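So that we are looking at the same thing, I have put the structure below in structure tokens.
As you look at this complex, bear in mind that one protein chain is not there, while each of the others sits in place.
In order of appearance the chains are A and B, and numbering begins at 1 in each one.
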Amino acid sequence: MTSGLIFGLTGIAVFAIGLFGALVMVEPLRRVLALKLCSVGAGFLLVVGAWREPPEAPDPVPHALVITGIVVMISATAVALALIRRLHMLERDTDD
Amino acid sequence: MLLDLLALALIAVGAFFFVAGTIGLLRFPDTLCRLHALTKADGLGLGLTCLGVALLAGTAGEVVRIVLIWFFVATSSAVCGHLIARHVRRAANAGGR
Partner (left out) sequence: MVEPLLLFDALLGLAIAALAVAVLTVHDRFAMIVLFIVFGLMSALAWVRLSAPDVALAEAAIGTGLTGALLLTTLHHIRAAPAAPVPVPGGVVVANLGLCALIFGGLAFAFLLTPLQAPGLAPAVAQNMAASGVGHPVTAVLLNFRAYDTLMEVVVLLAAIVAVWMVERGTVQAPAPVLGEIYRGFSRLALPAIVVIGSYLLWVGAQAPGGAFQGGAVLAAVGLLLLLGRLYRPQPAHRPFARAGFVLGTAVFAGVALLVAGGGRLPFEYPAAHAKTLILLIEGMVTISIAVTLAALFHGREPEAVPVSEKSE
């Protein structure tokens, strides 16, 4: 039992929960959040794959990849949210 | 050793106040009561925890950083509490809940 094992399983669980949400949820905002959960879970799995017990230095390459992933994810989230806002306006205009 | 024990006691008491504040958040009936529990109990818990951690810090630079963290978390949580309370009052005046 190590920290890597615990957070690896946590990451897989969060990924599966997020995937379920992205497939089943109807609300667009909740779907975006579900995909964000997926990305966090995937990041955990990536870093845990290279995890070492603390005295050893961790592998920096997956860390850099996950940081890149976080920045790409906020870009994707921002575009998705802009589309949601636009969709909301179009729906409101057709309702009037 | 004595310093370690003192720090441990301070952090434990701080954690107790955080737990108390969280119970208040979960059990109190409306937003203003919950804010009352959170802002006061957590403010004290934060101060005690920071004090305990500062006793364990190795260098003066770390102590300065902990004090800065305490200052900014304390002010921003006070401002957050103010903003939430203000919003509640405006919503009530506007005939909302």
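One rule holds for everything that comes next: a contact is a pair of C-beta atoms (placed from the backbone, for glycine too) under 8 Å apart; a residue touches a chain by one contact, two chains touch by 3 or more.
Only a predicted model underlies this, so the values are computations on that prediction, with no experimental measurement involved.
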Chain not shown, touching residues in chain B: 68, 72, 75-76, 79, 82-83, 86
Chain A, residues in touch with the chain not shown (by the definition above): 1-10, 12-21, 23-27, 29-30, 32-34, 36-37, 40-41, 43-45, 47-52, 54, 57-68, 70-79, 81-86, 88-89, 91-92
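Everything below uses one rule, namely that only the chains that are shown with their structure count from here on.
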CA centroid of chain A to CA centroid of chain B, Å: 29
